[in-house]
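With one protein chain withheld, the remaining protein chains of the complex are depicted in position.
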């Protein structure tokens, strides 16, 4: 079994999640390669060394270029802020190393396109980190829609709302600045996930109209009050290529919603509903049943559903956030070993960023925009 | 205690509900008048007589004008299709009789304005039938928002989705025709309720952009296949006068949703959530609690909540659809006996119709529209 | 259509519910008789007069014997405390008047048997007030179990828990005294309902073992601290005649549970689950479906379910507590007009009281008891 030596950039929220995933993925799934946690890079030399020791990475560096260029690193996982993604990806392509990049791919669609074209031209295996759509339940949702079990999709009602910035005393960060983050606030940070889900479940979005607002206009920064530069919340209407219509709400200030990534997909023969706060259940409605036996059915994930059995033999015993990342790791390693593109590739990430770009234009110009 | 003799027009879905309400309202609430079921009118003389006998109305007629003009009728409740509302209301005004009218008030905003001005000029007590907002839970929602308990409203995520026309084999009816129904399909039939709720809970809507579609373009009619003339589903983005933004989804084809009148009102200090399919609960989130004790709280309605105790002394024992109509009846009788305007008056119905009118324009012209 | 003149004894919690029911039942259901609210009796002459005026009863009395003997009263509804039921029933039998009696039928099984034998010998139509089992959802549950849809019943997990006496500062009342109430506290007051449901859904109970406790040993009474004389809470194990086993929890101090009348009936081919706090839904599990599509289905009550359409044409629009009483009224009037026994008769009430009696013995003697 071939060993694959991982290089990870970033040791924050997602850096840790990827670490856990790569350390356990080999035990969880039947693999054709053996992943090894080779090197980790963060912005600081010492911090990297410390985290390597604690998390079990063989080596560390304070300079991500060193990691990308290191002959002992076979593939790269980027889990640093969006602003850093472009140069890192370009370097990986230069080094001909397979690259996984956290979402959003670029800080704007142009960047994403540049990265996409770079990996495609160089035929470098690549993947972007939309993990939520990888839960067993959302994979099942995809199966159900794709197989026509609920008929043709007619309406999509989706949202990704959280409240991690609801508290007005929370300080500014890269997430609230355009220069270090992205022009899209909640739109980029959370809506990107649910846009990805909509594309996956209902197909391409043709046009949209969006409306966003900054609720908390200023937050404490390192040098006193600082303007919040990107949206706290918003919503958009969608027209899909297949004729379905829908809407997305998004927010980082939705008091009480902690992981409000939800979708209801209505079709001509039924419907599905999912709420990530109860990630082990998918609700299915079959309109063909006799009237007295119609009702949403709560399917608890189990061995009969996609990518569940590897984690657990018991229905309803449950997987959590980190297991989405383990599935992602398995898929990326599959892409690396086989050379097959595994969804979502950078191009899929670019498709999301195009929707975000259209939403920004729509919000600015107060009109419908073709994606 | 003064007796008030009711005249009811219409013996369909809502006619029955109003009958039940007026027969029991006196026992349910402490009243200052005694309502009597005096006369019922439907389109057919015989049908009216039959229904009067079965439901307990003293007299009946096949001609609603007879009812309006009858000196033994003190007030009129209109529960016939929207297309009939205008002449009936004008007649009531002519007869100086208090008038309750089912929603939507008119078939368009112009009609609604005409009715509103007529009752206002003649100082005829009047009310429009937005019953859902009268449940104990939605009254509590109003209290909570109005008192500032969840701070200033920042986002409204609402919908009214049902599936009563999801089955493509269901025939056409006044609901699917413009000539006999209204230009607004699900937009008028169901969205009117949730627009009313949004106005009640978050204040005036300044502008909107809407998108509607006819999913099932043809249905069986009395003379063969007939075009469906108004929307089956849609969604809109809202900008409120107070700066909040939001969205509404609406549908009569939302497979699996039976009474999907839901709203989440997010404020700067908390949030509320309501789903009419579980009408005895209001969910409240208080962002000021300590982090480890934050979470939506399921408040089951009980004697401590608005208009519950009259029905039942036990918390969580529950009220249903018909009890909303009883509350409505109590309120209308209050308006009649005291002369005080009781929300929602015709003017409030007109406000809803203005939003619907703006949505129709927005959908046609594909742009944001000021209400 | 024959008129039936009702006499109601009691103007408390249930007296009001029966009043509302008899005033609206004629409009709700297709009836073969016309019920009239003729006379109401309470313990006080003046109170009776006042309540008659407010609730719409034609006449009133402070002496229930007057009501029973009045030739203008065709049938009697008893909604006074359990301690008063026996003499009232015996008087009704003497007057050969159909009699409906609130639960629990007697204050003990001997009383219930006496009443049962009295009505049966005199062939007086009779019914006992177990209203919860009359919701559309619980009627559907009965259909599902009786038809074999979930196979043979193997386990019953049930409870009736409320918290109306959780607060230790609440005073004593007839409910907490043996002399004026019953020896069974929560066991009689709430468990009687769920025992009735178990009998209805899973058949006769052969033996049981019960354990009850008084949690709050003293409460404020009219003359100072007073001992609580009957159980606040308890639980029992059940063996059914058909081989199924099960358990019941009951309480009047179950903090947070307001209408915790729940049952899960597990069968060899599936299961059902019901919670009265969400009374418009029945959950159904069909074990024969393919593994990936197995899960509890939430059936929202609608016109396709028992006794729903009369209230409302829309699925999921919902019925509440008072509508159970209206169904009960319809059924009792049916028993009166046709002479057919309608479940639950006094004998069925006696069956419940036998289970309660066995539970009291079991608790005292700390052993299994044959019912």
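Each chain carries a letter (A, B and C) given by its place in the written order, and its residues are counted from 1.
Here is the rule we use: a residue touches a chain if its C-beta (ideal position, glycine included) is under 8 Å from a C-beta of that chain, and two chains touch if they have at least 3 such contacts.
What you see is a predicted model, and the numbers here were worked out from it, not measured in a lab.
Looking at the complete complex, one finds that the omitted chain is in touch with A, B, C. Across the entire complex, the residue among C:43, C:180 or C:247 in touch with the chain not shown is C:247. Contact with the chain not shown here comes from a single listed residue; of A:74, A:162 or A:286, that residue is A:162. Note on the undisplayed chain: of the listed residues B:26, B:302 or B:320, the one touching it is B:302. Residue-level contact of chain B with the missing chain is found at 140, 281, 284, 290-300, 302-305. Summarising the interface, chain C meets the missing chain with residues 150, 154-155, 157, 159, 161, 163, 166-168, 209-211, 213, 215, 233-237, 239, 243, 245-247, 249, 251, 253-257, 264, 266-271, 273, 285, 287, 294-296, 366-368. One chain of the complex is left out; on chain A, the residues touching it are 1, 13, 16-17, 19-20, 23-24, 26-28, 30-31, 34, 53-56, 162, 164, 258-259, 276-280, 300, 302, 311-323.
Note that in this section only the chains that are shown with their structure count from here on.
Chain B has its Cα centroid 41 Å from the Cα centroid of chain A. Touching two or more other chains at once are residues 294-296 of chain A.
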